[in-house]
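Shown here: the complex without one of its protein chains, the others still in place.
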Amino acid sequence: MNRILKSRLLWPLVALAALLLACTVRRPDILGITVLDGHLFGAPIDILRNSAPLLLVALGMTLVIATRGIDLSVGATVAIAGAVAMTFIASSPDPGSVGTAVGAVVVALGLCLVLGLWNGFLVSSLGIQPIIATLILMTAGRGVAMLITGGQITTVNSAPFAQLASGFWLGLPVAALIAYGVYGVVALLVRRTALGMLLESVGINPKASRLAGVKARTLTWTVYALSGLFAGLAGLIFASNTMAADANNAGLFIELDAILAVVIGGTALSGGKFNLGGTLVGVLVITTLTLTVTVLGVSPLVTPLFKAIVVVAVTLLQSPRLRATLAGLGRTRPQEVRA
Amino acid sequence: MTAATPETRTAAAPPARPGPHPEPVVSMTGITVEFPGVKALDGVDFRLFPGEVHALMGENGAGKSTLIKALTGVNPVAAGSIVVAGAETRFTGPADARERGISTVYQEVNLCGNLTVAENIMLGSEQRRLGGLDWRSMRREAARHLERMGLSIDPSSSLDSHSLAIQQLVAISRAMVVEAQVLILDEPTSSLDAGEVEQLFAVMRRLRDEGVAILFVSHFLDQIYAISDRITVLRNGRLVEERATADLPQRELVSLMIAGKSGADVSEARPRGERAARDPEAGPLLRAIGLGRKGSVEPFDLELYPGEVVGMAGLLGSGRTELARLLSGADRADAGAIEFAGETTRLRTPRAALAHKIAYTSEDRKGEGVVGDLTVRENIVLGLQAARGWMRPLPRANVDRIVAEYIKALGIRPANPEALLRNLSGGNQQKVLLARWLATAPRLLLLDEPTRGIDIGAKTEIMNLVSELASQGMSVVFISAELEEVVRLSDRIAVMRDRRKVAEIDGGEDVGVPQLIDLIASGGQNQ
Partner (left out) sequence: MSAVAAPHQIAGVGRWSPDRRYLPVIGTFIVFALMVTIGGLRYENFLSPAVMSNLFINNAHLIVLAVGMTFVILTGGIDLSVGAVLALSSVITATLLQAGWSLALVVPVAVLAGSAIGYGMGVMIQYFDIQPFVATLAGMFLARGLCFLFAPESVPIRDESFIALAGWGVNLGRWRVTAAVLIALLAVAAAWWVLHRTRFGRTVYAVGGGEQSATLMGLRVARTKVLVYVISGTCAGLAGLLFAMFSRSGYALTGVAMELDAIAAVVIGGTLLTGGTGFVLGSVIGVMVLGLIQTIITFEGTLSSWWTKIVIGALLLIFVVLQRILTLRRT
């Protein structure tokens, strides 16, 4: 019991449970899953599918934050990925073919990988603070996306590409399968190879890691490249969802949501120990929050307010300072009451 | 280091020079400071007279900085009395002490480099006009204080456009704005070159002659003898000696500082017979030729052979750590060359050194060794894994075998591979770091203060281990502040003083601590 109470995941899980509870109070049947045409439907499935892009972005963000970095450019990367894919399909002679869809995916992901490497270059080779280095692409990125689409909201028809967001496989949404599949692979990779340990080592004590011969520079390039790549994948899911590239609004503020998810999940922005399980919980909290707000009949526009409350509550509860203060109060209060 | 003219000092008891103030300005008696589990100061007496430069000497952990902090109110005093200018006093902190005329200047210039010289001097004692700060008169005032230091730099220039020496003098100017009667200089010279030290000394003499009492901490013996009037020596939190500088020969000073330290109880000296016979045909494993780095250690030659323990003897700040850092690639040399196994090589990074199987444990265990939030297991395999890269993880079975092996061999407690390293004691952390390097099967092992701050039992174990490793053919460089340990372990001893390698002698039954003290005190001359 004590271990559960001390776990950093306690409060995020409590928040998640509270959100789901609020939903069921209002609509008792909401957590039910129905089968229709061999596909699964229902709120839980919606949460899984809607959380896909955020999970991908937050996954990359967690790795970046582990090395004491941050990647603000992921939202812009999301927009660029969509723009590239849509423009590629629109300009191909055979927009509906599988080959075109695959080509679009490959070209878009390739470019996003390059963008990630660019961030890695600024951070590890030029030694620019991560927050500034990625701010550059964050600012310029949406302009680049509009440059690619020519300022239009490019819409296309490509059945294979649409499968990314709206397709089902084995009864489950393809988007969720991709995101959770990537998540599983990365989680395995991080713990089965030495990547996780070396990343944490660099994040916890860069000096000691240098003396131990850890190649911090390569690791930094790797995490920013992965962050770019995952953001690209998220961008493709966004684009496939609407079958349109909206350079202005695709992935708007997703970098902030991703950072929130990481922080809610108990990974400190100061780097070091990271917790992919926590990030998953954080992503689910944020996605469920949107659902809960809708179910409760509040305008979805007010969602940011609830996000603010969740962030402040969770970060304050995780803050060692507040915990110490509360512990102190716990000791002194009863005496005051008695007196 | 400096060619300072050793002025003839009145060797009489304090006050060192005749003046109007025969009474001490600061008098501390029976000062005891306790930290959880440690008595950092134990009944120390200390007096500071107006118009003298008083050197506070002692090795690491002797209690120098604790004494300064006790005086300025940073550390709470458990027992004893502090009398300042005739009145019993307890300061609440450096700011309080400063207001009452006791100013401190630290080793790292604790000013803001991005502000102007005038701002650094005057912030906190501003002058105002029309509700705002009056920069014109504050610059004038700052210039007046600078003039007192013999500086005529532009007060409106930014501080970091000046050399460290000037910055240090600006820090002193700031300290003197409040008309301090006592000036504490805590290692102000550690990053200054010879000319800059002279500049600082000129100012110190001037202030001293104006009647300011100066408490001076430095690790450079030459500087102590060039500037100080009186010396107080601390050791292990106790007062050892207080004497006029002119009456205290260097040799005696050094032995006062280090003699009688509780060294590790190595049952006996390393059996010389077991030393791997040095093959006269085979060259050294590593040869440093004129290797040096500006401001860190002056060019030195050194040869290291397989199966041999080379000890480094010298006081704190003598360059012993800096030398090891050059050999390990932790710092980059800017002069000289390294031959490893007969081939000239450049060790630009620790990684490059590791590729040659050169391993280095830093003296800064917490800052540069321990990765506290990782487990014992992860810390042990970190070096090995870093060399392989992240894509080729060590098979889990191998990891477990290696970790279990070292936990057993080195007696790491608790013997739990999944414990977080930061929760282990200092001695066990040190063992884990040793295991990290031994796991990489090094040919040359550079150990910088591996026995510092750990209990006697662990010390003995580590020293026995070093001895064993050498007999297996490893080349070991052993650095310790405790000369006794160096004497017991080393086949050969290099002596360092004031950032220079001044002597090199063969170890053996006939070599003892007194001989090393002589060498350190004399700088290797007249032997």
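Quick notes on this structure:
As written, the chain order gives the labels A and B, with residue 1 at the start of each chain.
Here is the rule we use: a contact is a pair of C-beta atoms (placed from the backbone, for glycine too) under 8 Å apart; a residue touches a chain by one contact, two chains touch by 3 or more.
From a predicted model like this one, the values you see are computed outputs, not experimental measurements.
Contacts of the undisplayed chain with visible chains (whole complex): A, B. Set against the missing chain, the residues A:A15, A:L260, A:L276 or A:L291 yield one that touches it, A:L260. Contact with the omitted chain, checked across B:A78, B:L115 or B:A387, is made by B:L115. Only one of B:S27, B:S173 or B:Q199 touches the absent chain when the whole complex is considered: B:Q199. In the full complex, subunit B contacts the hidden chain through residues 94-95, 98, 106, 110-115, 119-120, 123-124, 126, 132-133, 135, 147, 149-154, 157-158, 160-162, 166, 174, 199, 202-203. Taking the complete complex into account, residues 70, 126-129, 131-133, 135-144, 146-147, 150-151, 247, 252, 256, 259-260, 263, 269-270, 299, 301-309, 311-312, 315-316, 319-322 of subunit A touch the chain not shown.
In the analysis below, only the chains that are shown with their structure count from here on.
Taking each chain's centre as the average of its CA atoms, subunit A and subunit B sit 47 Å apart. Subunit B contributes residues 328, 330, 349-351, 354, 360, 362, 367-374, 378, 382-383, 385-394, 436 to its touches with subunit A in the complex.
Touching subunit B in their complex are the following residues of subunit A: 192-195, 197-198, 200-201, 204-205, 207-215, 218-219, 222, 272-273.
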